[in-house]
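Every protein chain of the complex appears in place save one, which is left out.
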Amino acid sequence: MTQTVSLSQGRTYLAIPGPSVMPDAVLQAMHRPSPNIYDGALIDMMPDLTRDLCRVACTNHNVAIYIANGHGTWEAALSNVIAPGETVLAPASGRFTYGWAEMAEGIGAKVQLIDFGTSSTWDFDRIADALRADRNHQIKAVLAVHVDTSSSIRNDIPALRRLLDDLQHPALLMADCIASLGCDRFEMDGWGVDVTVAACQKGLMTPAGIGFVFFNEKAQAKRATMPRVSQYWDWQPRADPDLFYQYFNGTAPTHHLFGLRAALDLIHAEGIEQVWARHERLATAIWAACETWAEGGALHLNVADRAHRSHAVTALRLTEGRGTALRAFTEHQLGLTLGIGLGMEDYDSCFRLGHMGHVNGQMVMAMLGGMETAMAALDIPRGKGALEAAAAVLAA
Amino acid sequence: MTQTVSLSQGRTYLAIPGPSVMPDAVLQAMHRPSPNIYDGALIDMMPDLTRDLCRVACTNHNVAIYIANGHGTWEAALSNVIAPGETVLAPASGRFTYGWAEMAEGIGAKVQLIDFGTSSTWDFDRIADALRADRNHQIKAVLAVHVDTSSSIRNDIPALRRLLDDLQHPALLMADCIASLGCDRFEMDGWGVDVTVAACQKGLMTPAGIGFVFFNEKAQAKRATMPRVSQYWDWQPRADPDLFYQYFNGTAPTHHLFGLRAALDLIHAEGIEQVWARHERLATAIWAACETWAEGGALHLNVADRAHRSHAVTALRLTEGRGTALRAFTEHQLGLTLGIGLGMEDYDSCFRLGHMGHVNGQMVMAMLGGMETAMAALDIPRGKGALEAAAAVLAA
Amino acid sequence: MTQTVSLSQGRTYLAIPGPSVMPDAVLQAMHRPSPNIYDGALIDMMPDLTRDLCRVACTNHNVAIYIANGHGTWEAALSNVIAPGETVLAPASGRFTYGWAEMAEGIGAKVQLIDFGTSSTWDFDRIADALRADRNHQIKAVLAVHVDTSSSIRNDIPALRRLLDDLQHPALLMADCIASLGCDRFEMDGWGVDVTVAACQKGLMTPAGIGFVFFNEKAQAKRATMPRVSQYWDWQPRADPDLFYQYFNGTAPTHHLFGLRAALDLIHAEGIEQVWARHERLATAIWAACETWAEGGALHLNVADRAHRSHAVTALRLTEGRGTALRAFTEHQLGLTLGIGLGMEDYDSCFRLGHMGHVNGQMVMAMLGGMETAMAALDIPRGKGALEAAAAVLAA
Partner (left out) sequence: MTQTVSLSQGRTYLAIPGPSVMPDAVLQAMHRPSPNIYDGALIDMMPDLTRDLCRVACTNHNVAIYIANGHGTWEAALSNVIAPGETVLAPASGRFTYGWAEMAEGIGAKVQLIDFGTSSTWDFDRIADALRADRNHQIKAVLAVHVDTSSSIRNDIPALRRLLDDLQHPALLMADCIASLGCDRFEMDGWGVDVTVAACQKGLMTPAGIGFVFFNEKAQAKRATMPRVSQYWDWQPRADPDLFYQYFNGTAPTHHLFGLRAALDLIHAEGIEQVWARHERLATAIWAACETWAEGGALHLNVADRAHRSHAVTALRLTEGRGTALRAFTEHQLGLTLGIGLGMEDYDSCFRLGHMGHVNGQMVMAMLGGMETAMAALDIPRGKGALEAAAAVLAA
């Protein structure tokens, strides 16, 4: 037995921040012949499906389902409420706000972006300044990324709502919940969010390929003033169709709908409050391990304050780099794939753990056990007892 | 044994004009864990995938893959080459030209539509008139539906190319091959098509959810003049990406790509010429049966001239209606689902047969045998020997 | 378009007399991780599974499930009730009685075999003679094949019971229902059958790999007198286990049990009487076509009398041979696989159609349409209107 023994042959574990691990029930539901798209089970399942989808976002309003990825839903949402020449405000705490902002520019919007770096949540004073300065209410929407997948920062959406209310600013509050829906607590109606965008491949545990835009009456009122909305992105017929094909502006994403149905069944069987609590506990265990390792000085969590960390993804930084080697070891030697760093200055000094959707205690211990092993193999200094610290949280 | 015996329990056969029957190899390829989207097999497979996709369309130019349905690719293609206020010419021989035209209006284009009814192919004299009248070349593109799924008309694309050339009209020739790609002969480069749109769920035998826009240098040149192109629809980074995520403007349609790979393997193992020949022979057998039944006077083919019939779909008309009852019988009593009529005046007097993609001799005989049975059950007058006529074609 | 066009690419149809076409629900149920075999869903499902299995055989008595094929259940059944040196009577109307008889010799039994050829059902006079001659009741069991898969003869089990009763012969009545269970009417308790053997891959629509022995109290009483029963074949702990592993004498056939569960759900959702009626109607349609073709003189049904034909399989004979070429054409040109002749004198002059389990109207028309096509291609003389005759039966 020498060091050249490979220990990777076995079930692989993709622990990146999306796509997440797909439940067997979802993949099975998608392994079926194409259904009739004019009559039968597929058509009949839509009312319950949209209702149960809205329940995940805690809204009683509307949802439009798009055959598109998360970037597509960014454009879809914007296309319904922002006309060329209008302005959006984008407070950025990671790469994805930039992405959404570029999408806005692509449809002709003006973007006012405030950058809070890649390790910090929003500074509400600066946002307030920007809103106060907008006396003529040129800002038609605030693009608020709830959880930024690149930085793992979780922003305070209810506080942003209160700020808008306090300042009596009429801008729409648009939330990107792509990384957080079905993981971190999110209550669209309760928090006063007007438009929510999400996708299926993270907390919703369905292979990438469909996305969602939830919207309320205020957003709908703004849409009614639009000079023109692209047919494909128009949410109106999708949310309230006369004929089945209007749900999707054409052919339905047949297999994804069956997969999503299975995923929603899992979520609601568990209960959304319990889903959030599970993600919180699992994240807490991961933090306990990482904070222990951090005592060694070589690794630390990107977000210092637990209150601003997502429960779905954890970005880590390595003082001396070697993130690439660490990820290579876990993947090729242990069968565990960790996420690359994204949007950080130094690629090799960052990596991310995905813990979203179909994730439980044994998976978290596998992920952390894999990190411990890789750090041992690479001789990265680290505090002792990290795995036991995580176990203690899970055991609590 | 009475009439109440149901004979439907068994393998069902969805013989509608899309989605088509999915090969086991495709569904199996999609039954897999989510892959890493930053490294590994998924990334590595893209160059061959796009090349093999282009081979199906017989083009050496570019392809952009969209997470979208066929309607989405209509909008995608238009968004790259038609600016608000520009004009497109749309010669219609069925419902889907209207759909594409509406999409064009949705992005601000002016549409000049020529309607040729639902049973006739284009009249090139009328198209020529329209092009000649456009002395200032306001028409920037001709939206040419190759096969209209609703009417089953197959239009003559090469003749349209010749007409444009003869008139020295610079409009782009944009072809909708959603229903024909991988079924009816189509040679993008050879026929001088500038932009081709297609989707995956018909001849490409992959569950609905992705679509394709192929484009050549002329189309690319037009795009270069566009004041603005939406980020999601922009074909430039998709066709020539620096980073993997640019192929799809965000998260890749992971499972669909593996499914498409399997489908392309089937197509190229068979050979595209042979794929076309198979569809032609199968269609000819279907026509032989239908023409024989037509001798009874109650049923006839929507397209009178064989030269203008698609090899992928066949629209039929019933003199006395009862299409709904006929389809109900085949579905509930025999396990065979036929397609509804679409875009016709009288819903009950039309229906359609899909014979696209993963379809062989025994399936065609099942489809025709089911029709014979249903007509017998409903006592619809029909010529004798229809099935034997079809068998004779298949046996030839 | 020439004769070299292949029309086989598409969904293949395996129309042999077992294994039959597997329902998607069965294959899906088997696509799952291995379950715990000491606790949980697998253990909990057994009481309902064995009950529902008994309902298919119309018995309130016992069932033992074996990881074995049909041949294994032959040996299993015999091993519980026939000691070395004891005699069994085997009335043969096809190859499989010979097979079962050889199995009996393999465990040391003496076999008294009466051969009725390959196209005739039992002659009860000859069986009566044999039983009357057995004054000392050396014959401990009669091995009665209900449907012989090779000849497609269906024997009259209730009449055999009446004969045994009339003659007051105490031999066990053992029925082989491998080809008939879930297809042809069979009522174990009502017909006075003591032991029934069956397997999963025909009417029970589950991939080959498990078999069943049903037995009543009379059979159980005979077992109690056995000097020794092999542990693996012993039906006692299997039918009445104290611990889960005793159901299967060791590790359970985990995935097959989930598949069987799905198959039983299909059967009981449809209703066993309706399942039988469906098979009868479909068989009648097949006969109508074959009898019409037979008018051409080149092909005829192996069993002349409809009353003795199975509803699950049909053996056909070709006066001039060419069965091999016919099957090759349907398989390679149309995607339809027919069954070879088995146990007949001349291999090339026989073939068989399987129509068992998951089979409906459109499949039967595919099978018959494929035959018509192949006979046309091979220029085999045949009566006209065969497919229409079949359609008329299905339409009735």
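Each chain carries a letter (A, B and C) given by its place in the written order, and its residues are counted from 1.
We adopt the following convention: contacts are C-beta pairs under 8 Å (C-beta built on N, C-alpha and C of every residue); 3 or more make two chains touch, one makes a residue touch a chain.
Keep in mind it's a predicted model, so treat the numbers as computed, not measured.
The omitted chain makes contact with just one of the residues A:H31, A:K222, A:R238 or A:H308: A:H31.
Only one of C:D176, C:D194 or C:D234 touches the chain withheld from this view, namely C:D234.
Screening C:I67, C:A130, C:A159 or C:A392 for touch with the missing chain picks out C:I67.
When the whole complex is considered, the residue among A:A29, A:A109 or A:L282 that touches the unshown chain is A:L282. Per the touch definition above, the residue from C:V213, C:A252 or C:L334 contacting the chain not shown is C:A252.
When the omitted chain is restored, the residue from C:L14, C:I114 or C:A325 that touches it is C:L14. Looking at chain B, the residues touching the absent chain are 24, 28, 31-33. Contacts to the hidden chain, counted on chain A, fall at residues 1, 3, 5-13, 21, 23-24, 31, 266, 270, 274-275, 277-278, 280-282, 284, 330, 333-336, 358-370, 372-374, 376-377, 384-385, 387-388, 390-392, 394-396. For chain C, the residues in touch with the chain missing from this view are 12, 14, 16, 18-22, 27-28, 30-39, 67-72, 74-75, 99, 102-103, 105-108, 199, 201, 207-210, 228-232, 234, 248-256, 337, 339-340.
Definition applied: only the chains that are shown with their structure count from here on.
Taking the mean of each chain's C-alpha atoms, the chain closest to the overall C-alpha centroid is B. Inter-chain centre distance (chain A to chain C, centres taken as mean C-alpha positions): 54 Å. We define each chain's centre as the mean of its Cα atoms; on that basis chain B and chain C are separated by 44 Å. Look at where the CA atoms of chain A average out and do the same for chain B: the two points lie 35 Å apart.
For chain C, residues that reach two or more other chains under the stated contact definition are 24, 31.
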